[in-house]
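Sharing a structure with you now.
Moving on to subunit A:
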Amino acid sequence: MSVTARVVTHIGDFGIDAQIEARPGETVALLGPNGAGKSTVLKAIAGLVPIEDGCIRIDSTPVDEPASGTFIPPEHRRVGMVFQDYLLFPHMTVQQNIAFGRKSLKMPAGKFNDDDTWVHALDLTDLLDRKPEQISGGQAQRVALARALATNPRALLLDEPLAALDAATKQSVRGELRHFLQRFEHGSLLVTHDPLDALVLADRIVVLEDGRVTQVGPTAEVASQPRTDYLAALLGVTLHRGVAADGVIACESGGTLIASTSVTGDVITVIRPQAISLHTHKPEGSARNVWQTTVTTVEAHHDQMRVTLTGPPQLTAAVTPAAVAELGIAPGQQLWARLKATDITVHPA
Partner candidate 1 sequence: MTTAQRSVGKASAKAPAIVMVFALIAVAFLFIPLIGLLLETPWAQLPALLTSTTATEALRLSIVTSLLAAAVATILGVPLAWVLARKEFTGQRFVRAIVLLPLVLPPVVGGVTLLTAFGRRGLVGQYLYDWFGIQLPFSTAGVVMAEAFVAMPFLVITVEGALRNIDTRYEQVARTLGASPRTVLFRVTLPMISASLVAGIVLAWARALGEFGATITFAGNFPGVTQTLPLAVYSTLEVSRDEAIALSLVLLAVSLTVLVSLRGRFLGSRT
Partner candidate 2 sequence: MAGCGDNSERTVTVSAASSLTDAFTEIGEAFSEQNPDVTIRFNFAGSSTLAEQINAGAPVDVFAAASPTAMQRAVDARSVDTPLPFATNSLAIAVPLQNPAGISGLEDLSDPSVTLVVCDAPVPCGAAAAELFAKNDLTIEPASLEPDVRAVLTKIIVDEADAGIVYRTDLNAAVGDVKGIQISDDINVVDEYLIAVTSDANPDGSRFVEFVTSDDGQRILRSWGFMRP
C-alpha cells in the first residue's frame, strides 16, 4: 500500500542519501536532473539494487535493511515497476506479457488478480495478439502498465514513463496516466526529469539533486516556491537569494529588488520572465522596480524570446518575437526594464 524509504548508497564515487515516502493513493514524483540518482532510488525500492544503509519498507515491512541484514529479493516484494523503455518482452505477445507476472507468481485467476481487468481498463483488448514491435509507443506504455498491475502490486514505481514518447503522444498519454493514477488505490512513485510530468501527475514532489533531497512538498507549493536554482530553471523562473527588510531585498549576487512582502530575513525571490517588460526609454508608471540595463543574450525559447539582462541582479525577460523586432533588441543594447513589486514572489529561505 505504501512505501517508505531511506536510501543510502553509492554508485562509484557518487553518493546518494534520500528519504522518500508514498502513502496509499498518493502519487509522488521524484524530480531531478539526469544523474541525480533518481533511477537508482527507484531500483533500490524495487530490489534490483541493494542499499548500503538506511531502510526500505513496503507497508511497514522492511524489505531492505542492511543494519539487520534483511533483504527481500525483487520477486517477493510485490512492487510493480514500469521501465523507461517499457521493455516489453519481444518474444511474447501483448497478452503473454501482461500474464507474465501472474504466471511467474503462480497466482490463480481471481477478482483482483484477473489480468483481464487491466486489459479492459487500459483499452488493450484489440492488441492482445500483437507482438511488442507491432504496437505504438503509447500503446506500449499502457501494456507495460497493465503488465505491472496484473500482479496486484502493493505499490507502483514508474521510471520516466513518458520519456520514450514523442511530443504529440506525450500529451494525451500524460492525461490518461493522470486519470489512472488518481484512481490507483496504492502508493505510486514516479521518476521524471520533465517538470510537466511532475506537475500534472503528482500529488507531492520530491526534488533530488546530486543524490540529496533538496525540496519536498505538495506539487502546487513546490511549483510556486522553488528553493533551488535547478528547480527554478526547470520551471522557467529566475531565483535570487537575499536578505529582506521592509520589502527591500538585498540580493546575494548584488543589487536590490523591491517586492510587496512582509517577510524579513533570509529569503528566496522567484520572478517569472514574463513579468519583466522592456522599453527603449524610461517607462512611466507605478512599478517600483525600474532600471537601466544591457542585453547580454537573446535566445528563442519555444514561442518566446528569452532576453538575459545584466544586473545586478541578473534577470531574464521573456518577450514576443514581435517585440524583439520592434525594439530592435540585440546583445549590447541598452534598455530599460520594469518589474512590478507584486510580481516578485518572496518566501523564507
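Per the selection procedure, all candidates are chains of the complex that A comes from, given by their letters.
For this structure, a couple of remarks:
Criterion: a residue touches a chain if its C-beta (ideal position, glycine included) is under 8 Å from a C-beta of that chain, and two chains touch if they have at least 3 such contacts; residues count from 1.
Quick caveat, the model's predicted, so the values are computed rather than measured.
Of the candidates listed (1 or 2), only one touches subunit A in this complex, namely 1. Listing the residues of subunit A that touch candidate 1 in their complex gives 43, 46-48, 73-81, 83, 85, 87, 89-91, 100-101, 104-105, 147-148, 151.
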